[in-house]
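For this depiction, one protein chain was excluded, whereas all remaining protein chains were kept in their positions.
Up next is subunit A:
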Amino acid sequence: MAVSSTALVDEVVADVVDRVRGTLEDVFAAVAQVAERTTAIAAVRAAGRAPTTADLAALRPLLHERLRRRHDLISGIGFIAEPGLLGDVPAWLEWWQNHGEDGLRPLLPDLDPGTSAYSDYTHWDWFALPRATGERAVAGPYVDYLCSDEYSLTLSVPVQHGGRFLGVAAADVYLRHFEAAVLPLLRRLPAPAALVNARGRVAASTDPRHLAGSLLRSVSGRSCGPIPLTLVTALPAPRP
């Protein structure tokens, strides 16, 4: 229900921000588990030999369980190896996707630069940001033409062992699913509002003039804390 008095609005804004944060923290919790399990796999192998794709297959029960349990929000999840990490292949994604009625399926992209122009995944934000900063990252919204052809957010965390960067654990949240989760929250606000990422790109909005994908430059709002999204409640007029 919409509210109007200033104090009440502040309270609702704080609550909305908390819940948006909680929604994505749930996804990060799943990603953190994948990271932890991957580190353990890599650690076991560190002494004797390089880990292999066969070792990473041990992640599958966890990945499948997370995809099934959070099918409302998580559409893809897995580990993406730093090129050169694995002993048997130059590069690898242990990545599983939920195809709805068609079940869970692995993503098997062509990682041979000799045949695919899309073989190098290291420049995508979901890989490059955690590698550069050592911190978790929210990439997007962006069109994920590598994995799903969907407009998505990808949440990723660096996987490290003994000071070495091994790759990233990550999960995909299709924007339509994110929208379904946060629109009921935004609708509680008395005026149109938008969630904006660190680059000023709208991730969800109740203002038809500023929809997902558009840019909102130089606006201020309430930060979602450690999640790099800002709730903007005073939206500018559209450009002429």
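Rule of thumb we're sticking to: a contact is a pair of C-beta atoms (placed from the backbone, for glycine too) under 8 Å apart; a residue touches a chain by one contact, two chains touch by 3 or more; residues count from 1.
The rule is simple: contacts and distances are computed from a predicted model.
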{"item": "Name under which UniProt lists the unshown chain, selected from \"Carbohydrate ABC transporter membrane protein 1 (CUT1 family)\", \"Ribose ABC transport system, permease protein RbsC\", \"Transcriptional regulator, GntR family\" or \"Aminotransferase\"", "value": "\"Transcriptional regulator, GntR family\""}
{"item": "Touching the absent chain when the full complex is considered, from A:P51, A:P141, A:P158 or A:P228", "value": "A:P141"}
{"item": "Chain not shown, touching residues in subunit A", "value": "105, 107-110, 114-118, 123, 141-143, 145-147, 149-151, 199-201, 212-215"}
